[in-house]
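The following block contains the structure, expressed as C-alpha cells.
Some chains omitted; the rest stay in position.
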Amino acid sequence: MISHLARPGLGLARLAPYGTLLGFLGLIVLFSVLKPAVFLTPLNFTNVLEQIAILAMVSAVQTVVMVVGDFDLSVGALASLVGVIVAQLLVQGMSPVPAVLLALLVGLLAGAVNGFLVAYLGLSAFIATLATMTSFTGLALLLSNGATVFGLPDGFVWLGQGRLGPLPMPVVVAALVVAAVWFLLSATVLGRSWYAVGGNAEAARLSGVNTRLVRFSAFLVSGLGSGLAGVVLTARLASGHPTAGDPLMLSSIAAVFLGITLSRAGQPLVAGTLVGLGIVGVLNNGLNIMQVNSYVQQILTGVIIVLAVSLSRLSRRRR
Amino acid sequence: MTRTPPPRLSTRGLSRDYGPVRVVDDVSLQFHAGTIHALLGENGAGKSTVVKMLSGVIQPTEGEVLLDGSPLELSNVREGQASGIIALPQELTLVPTLSVAENIFLGMKRPGRRVLHQPRVLSRDARAQLDRLGQKLPMGVPVRELSAVQQTMVALARALVRDARVLILDEPTASLTDSETEQLFAVLRSLREQGTTIIYVSHRLEEVFALADEATVMRNGRHVWTRPIAELDQDQVISAMIGRAQGQLFPDRATGGGDPVLHADGVAGYTVDDVSLTLRRGRVLGIAGLAGSGRSELLRILSGAERAQRGRVLLGDDDLTGRSIAARMSAGVVLVPEERRSQGLVMTHSIASNIALGNYPSLSTAGVASPSREAATASRLVDDLQIRARSIRQRVNELSGGNQQKVVLARYLERRPSVLLLDEPTRGIDVGTKAEIYHLIRRLADEGVAVAVVSSEIPELLGVADEIAVLHDGRLTGVVDAATATEESITHLCYRKSDR
Amino acid sequence: GGEATTPDPAETTAGGDVTVTVVTPYLANAATKEVIDLFTAEGEERGWEVSVVDTAGDMNKLNSAFQDAAAQQPDAIVLGTGDPTQISLGLKAAADAEVPVFAIDAGEAEGFAANVTSDNADLGDQSAKALIEAMGGEGQVVMMTHDPHPGVRARAEGARQAFEAAGITVLEEKHVNVPGPVDDARTSVQDILSARGGEVTGIWGGWDEPALGATQALEAAGVDGVPVVGVDGQDFALAAIEEGGPFVATVKQDWPAIAAKVAELVEDQVTNGTAPDQKNYELPGTLITAD
C-alpha cells in the first residue's frame, strides 16, 4: 500500500483511484466531443490556464490552511486590499519592485493577524477570518475611496499581462506558488507538522509539535500567497479594484474541497487541489464556449459539480 | 440420536478481505446459550474483525452468520441490535459531548420514549444501570470530562442496558482496575444464569480462566481450536496463540542504578495534590491507584502535557517547570500517552509517518524530511516490536488495536529518552508481546533510563517495577519496594487515605 | 410598551441644523460612490450634516437602514441608487416618521418626494449608437449585462432597441458576475472570442467595468477592430478611451448636475417647505469618445 505522507512526489499516487479525477476527465472529453475545434486548441488551453492562474495561487495557500484543519475566509478580501495598496503605491510614483515588496509585506502581516487570532487567541478560524475579511474589505474601500485605482506603469502591468515564452506571466507565477506549496507540504518537516496537526492536533502536541506555531505559520503562508495573488490580479487588470479579489474566497475553498474527494486520508493535497481547479476552470470555459445562457450556465455548473464528485462515490469501498 | 437445539449464534466459513488481504479466513464457530465464550489470539489475529461481522459493523466477504440456526444478514449495527446482538467495540465509542445517560441510551428505541427527550427519566434509568456495575458517575457532565475508566464503564453500561441475547465484549477490561473488573464479572455471571450468550475477547488470561466456559483460539485469521476451559491451562493457550511456548513473562529486577534523575516537588493539578517523588536512573517506578486517582495526570504534569498548578519538576539541576513538551522531550523526558486513538495516533496517516512524528529532529536535514530515513526507522521498529502490518505505509486505522498501541510505543522509544513515562503501555497487547515489552522496559532501564509505568494491573506492576508508588485521590499514599509488596498490600494502599 | 418615546426632532437636529441621511446598497460601485460624494459635498457646502449608510448589496438591510435612519428623524433621507420596488417597507418607515425621501438614479416610485436620474434607457441608446457607428453601421454584438440591477437592466433594454432598429444582431447576452466584474467579463469575452472567432464585431458593456474587462480580453487576444463601449464615464474608462484601444466610447452621466439637483430639491423642501414640482427628473448623459 502506498504511503500517505512518507513519500514525496506530486502526490498523484496518493489519490484515490478514479473518483473526481474521472469527473474531470469526463468534462474534458465532453467538451472535446461537443466543440473539438474550439476546446481542443493550444490557445484555449492557455486561456484556461490563464483564467485559473490567480485562483490557483489562492487555492494553493488555502490548501495549507485547510491541511491544518482551518479555513481562511479572508483570502479574497486580502487579495483585493493588497491589490489596492500596490496600485496606490504605484500611482503615487513608487517603483514596481519596492511597491510589490511592500504590498507582500502587508499580506504577510494580515496573515500574521489571522494566525494570531486563530492559533494564539484560539478563535475559530471561521469567525476570525470572517471578521478580518470584513475589515480588509472596509480598508480596501477606504484606501481606494471605493473607486478603481488606475494608471499603473507598464513594467508592473507586465506581471499580469506579459508572457514568458508561450506562457502568460500569471501562469508562471501560479506555477511557482503551487510548486513552493507542494514542496512545503510534501517534503518539509513543517509540511508534515501541518498534516499532523490537521489529522490529530492533540497527538501532534503530545509528540512535541508546537501546534500553535504550526497553525500560525499556515496563516502566514496564506496571507503571503493571497497578497501575491492580489498583486498579480491588479497587474492583470492594470488597475486596483477594492472588491476584485472577493470571488476568490469561495472558489478557492471549493477547489480544495473538490480536491479532498481525491485524497485517501481525507486531508487536502496539492495534486487534488489542482484537479479541483481544473474542474472549475474547464467547466467555466467549456460552458462559455458552448454559448450556454448565463443563467442556465449557473444551474449546470452546480449540477455538473455534483455529478463529477458523485463519481468519486462510485469507486468508494463500502464502509 | 438426540436432537440438540442449534447454537444461539454460529458462523459458517466466515471470511473477510481487506483489499487483497484475507484477515479472517474460513472461521466456523458456535456460541451456545448461557455460556461465556472467550475469543483469544495474538494482536492482529482477527478477533475484532470476527466480532464486527457478528454485530453488523462490517459484512463478511464469504460465509455466513446464523442466529438460532437461521442465516442472518446484518447490513448495519441497527439490524444486529434488532436481532438482540449487542457488541461493545474494542475502541471507546462514546459521543464525548453528550452526557452519561444520553450515551447509555443512544440509538436505543425505547417504547414510549421514541419522540420526546426526557432527561430526568433518562438519568434515573441510567443510574439504575450503573448501580448494577457499582458505579457512581456524575450524570450531568459530558462524558469527555470523565476519566478513561469511567468512560469504559459508560460504554459497558450501554452494552448491558440493551436486552442482549448475544453480548459481545471486545477487551472490556483493558483499562479497568481490579475492583471494576470484579463488578463486571458479577454482572456477566448473572447474565449467563439468565441464558445470555456472552462472547468475551481479552488478553488477560487469568480473567479468561476465572470467567469463561469455553475458549476459542485464533491465529493468522484462522480458527485453531475451541475447547472447554476446564480442559486447558495457560501454557496451552499461549502456545496455541503464538505458535510456540512462551518464555519468562517478567524480566529480572534491577541490580544497579539509583541516582536520582527526575524529581517532582509538591506538584498539583486538577486531582493530583502535593505529590513529590523521584525517578532514578536504571530503575522502574510503578504507579498504582484506583480509576481517577490521578495517575495519568501525574505523568502528564511530569511531561509538560499539562501545566502544574503548583510545585516544580526538576531534571537533575534543571528546572523544567513551565517548559513546553517539546523542550522536555529534547531534554530527554518522554511520555507515552494513555489513549492511543485520541492522544497517540494520527489515525489516517501511515505507520511510517506516525513514527516519524515526534522524531523529526533526527529524521530531517535543515527542515527537509528524509523519506528514506523515515522508512528505514519505521521498518526497523516494525520488526523490533513485531508490529503486524502489510507494510510501513499502511494507515494505522487499518491496524488491530494492539498493533496501534505498538506504533505509539515505537514513536516514543525512538526518541531514546533518559526519562520514559509510560501510561498503560500494554493496554490491549497480547501476552507474547507483553513479555517482550516488559523485557524492553528492563533493557532500557539497564541502559540507564529512568522509567515510570502507570498500570491498572497490579501483577504487572509487581512484575516489572522496582518500586511502586500508590496514589489515592491525587495524593501519594506510599512508595513500596516491589520485591516485597503483594497485591493485597498495594490494594490496601490504593484505598487508604494518605496520613497527612 | 406602547407609549413611544420617539425623539423630539428638535433634539436630534439641535440648533436647527439640517441633517440628511444617504442610504445606498451600492457604495462599492464607483459611480454610485461618486454621485454620493458629490451630493455630500453639496450638502456640506450648505452647512448640512450628511451621513452615508451602505448595505453592500443587501436589499433587506436597505429597508433596515431606512428604519434606522427614520428613527433618527433626519430632515431628509436620500436613496443613492437602488430598486424602489424592493423598499416599500423602508419608504413606509420614512413616511410614518414624516421624513421625505429623495432618490438619486433609482426610478419613479410612490414613496419618493422626487427621483433625479439619468435616463438609463437613453444612456443605453446613446452608447449603443456609438458602438454601431464605431462598427460602421453593421455587424454582430455581444452585450455584457446584469439584469438584477434595475439601472443596468434599463440601459440594456435601451441598447437592445437601438441595435434592433439598426438591424444589428445581438449574438449573446452575457451576465456579468459581481463582485469581480472586470475579471469575469475578461474571462467571458476571452472564451466568446475563442468560440465565435471573427463573428463578434462589437461589445456593449452595461457599465464601464465589464467594458474594461472586454477591452483587456481583446487586447490580450490581439484582436483589432472590435470596438467596445461602456456606460458611466468613470475615470479609468476615460483614460482607456484616450489611449485609443478597443474601448471607444462611454456615456457619462452628469453626476454633478444630478447631485446639485437633489441638493436643491432637498433644500427647497426642508428650508422653504416647497415640495418638488415633478416626481421624476431625467438629466441627459454625455457621450464621450476619443474625439
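Letters A, B and C mark the chains in the order given here, with residues in each chain numbered from 1 onward.
One rule holds for everything that comes next: a contact is a pair of C-beta atoms (placed from the backbone, for glycine too) under 8 Å apart; a residue touches a chain by one contact, two chains touch by 3 or more.
Here the structure is a predicted model, which is why all the values come from computation and not from measurement.
S.K.: What would the formula be if every copy in the file were counted?
M.R.: A x2, B x1, C x1
Keep this in mind: only the chains that are shown with their structure count from here on.
S.K.: Graph of touching chains, which shape: line, ring, star, complete, other?
M.R.: Looks like a simple chain-to-chain line, open at both ends.
S.K.: Just the number, please: Cα centre separation of chain B and chain C in whole Å.
M.R.: The mean C-alpha positions of chain B and chain C differ by 70 Å.
S.K.: At what distance in angstrom does the C-alpha mean of chain B lie from that of chain A?
M.R.: Averaging C-alpha atoms per chain gives centres 43 Å apart.
S.K.: Just give me the whole-number Å value for how far the CA centre of chain A lies from that of chain C.
M.R.: Distance between chain centres, rounded to whole Å: 33 Å.
S.K.: Counting only residues that touch at least two other chains, what does the list for chain B look like?
M.R.: Residues of chain B never touch two or more of the other chains.
S.K.: Give me the residues of chain A that touch two or more other chains.
M.R.: none
S.K.: Can you list the residues on chain C that touch chain A in the complex?
M.R.: Interface residues on chain C, with respect to chain A: 27-30, 33-34, 172-175, 177, 179-180, 182-184, 186-188, 190-192, 194-196, 209, 212-213, 216, 220, 234-236, 239.
S.K.: Contact residues on chain A for chain C in the complex?
M.R.: 35, 38, 41, 43-44, 47, 50-51, 54, 141, 145-148, 150-151, 161, 233, 236-239, 241-247, 284-285, 288-291, 294-295
S.K.: Which part of chain A faces chain B closely enough to touch in the complex?
M.R.: On the chain A side, the touching residues are 1-8, 187-193, 195-196, 199-200, 202-210, 264-267, 318.
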